[in-house]
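Then we have chain A:
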Amino acid sequence: MLLTVDLALLLEKLILVIVVVFTSLGIAMYTTFAERKVAAILQDRRGPNRAGPFGLLQPLADGMKLFFKEEIIPNFSSKFLFILGPALAMLTACMTSAVIPWGDKVELFGRTISLQIADVNIGVLYVFGVVSLGVYGIMIGAWASNNKFSLMGGLRAASQIISYELAMGISLIALLMITGTLSLKEMVVQQQHGYWNIVLQPLGFLIFLVCAFAECNRTPFDLPEAENELIGGYHTEYSSMKLGFYLFSEYINMFVSSVVMATLFFGGYDVPWFDESTLAPNIAAIIGVTALMIKVVAFIFLFMWVRWTIPRFRYDQLMHLGWRILIPLALFNMLATGGVILYFNK
Partner candidate 1 sequence: MSRPVQFNNTIKFEGIPEGYMGEGFMATNFEKVVSLARKNSIWPLPFATSCCGIEFMATMASHYDLARFGSERVGFSPRQCDLLMVMGTISKKMGPVLKQVYIQMAEPRWVIAVGACASSGGIFDTYSVLQGIDQVIPVDVYVPGCPPRPEAILDGFMKIQELVNAEGLRRRHSDQYKALMNSYGIQ
Partner candidate 2 sequence: MLTNEIIQQKLTDKFGDSLTDWQVPFGMLTFTAPKEINLKVLQFLFDEPELKFNFLTDLQAVHYPDNKGAELAVVYHLHNWVDNIRIRFKVFTDINQPDVYSATALYQSANFMERETYDFYGVNFVGHPNLIRILNVDEMDYFPMRKEFPLEDQTRIDKDDDMFGR
């Protein structure tokens, strides 16, 4: 059965995969640059401006430098796991983008190509599953570093991600009750024809946003790598490109969660008050992708803006927030949504 797959389709998907992965990598690279620039702007500074025009080559310089830096694998640590850690982090970060609908469809060479790698009917769950695996990269790396600071970072990461996944899942359930589907593509289509989900699920979105911050290890939830407490947290012992992988995976995660949030709550590639179907599909696709990217950029800016503004939590307060505030709130949101749906369906 697998052999009967259309070869052209396979090729098309392969190209899409490559494009998506490299786009995420490129965007992640430039997100690092954006982070530095945004931080600088928010802090009355200039930010990197020496490498290339306006410092645009800065990420390339960083990447190149990391690439040619000496690899240090500490004694007494498991070499394989030490390398596996960042690789896993990178892998899981990249995997999520497979089910994201980047746009509607384009027509090329007489074929209609959907701008989604795989429209699985359990898309949301897939994202959720992959995200829940992301912590392994951190934990394995932290363990293999054989350093107490790293270990603490790994432990913090694990407990944080498990705790916030629950609230995230429950807040998603409320959303799923409204959409009635797990497929991301269908959700976008629904939002194109109706309201954006943010209108229906503001509380759910808020919880999801907070949990997304936590899952990406961004301030105020950046405990696993809290510079002032744990030096570098789980990546204290990493040098060269392995460190680069960790840093990159953080930014890819940020990018992907921005995309997911845009798709789930902000209509994905939908442009509000505008009917794309009147346009030629290719132009509509371009507009759609652009719209999605604008939303994503807004989210990434939000991530950074928050990071450079507020202090981080303490470990127990983080747990308190997750278990005692977000989960009850998410449960309440779920129940309320269910009640409202029942009331209107009667």
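Structure notes:
Definition applied: a residue touches a chain if its C-beta (ideal position, glycine included) is under 8 Å from a C-beta of that chain, and two chains touch if they have at least 3 such contacts; residues count from 1.
These made the cut because all candidates are chains of the complex that A comes from, given by their letters.
Owing to the predicted nature of the structure, the values given are computational and were not obtained by experimental measurement.
What touches chain A in this complex, out of the candidates 1 or 2, is 1.
Here chain A touches candidate 1 in the complex through residues 36, 39-40, 43-51, 55, 57-58, 60-65, 68-72, 227, 231-232, 235-240, 243, going by the rule given at the top.
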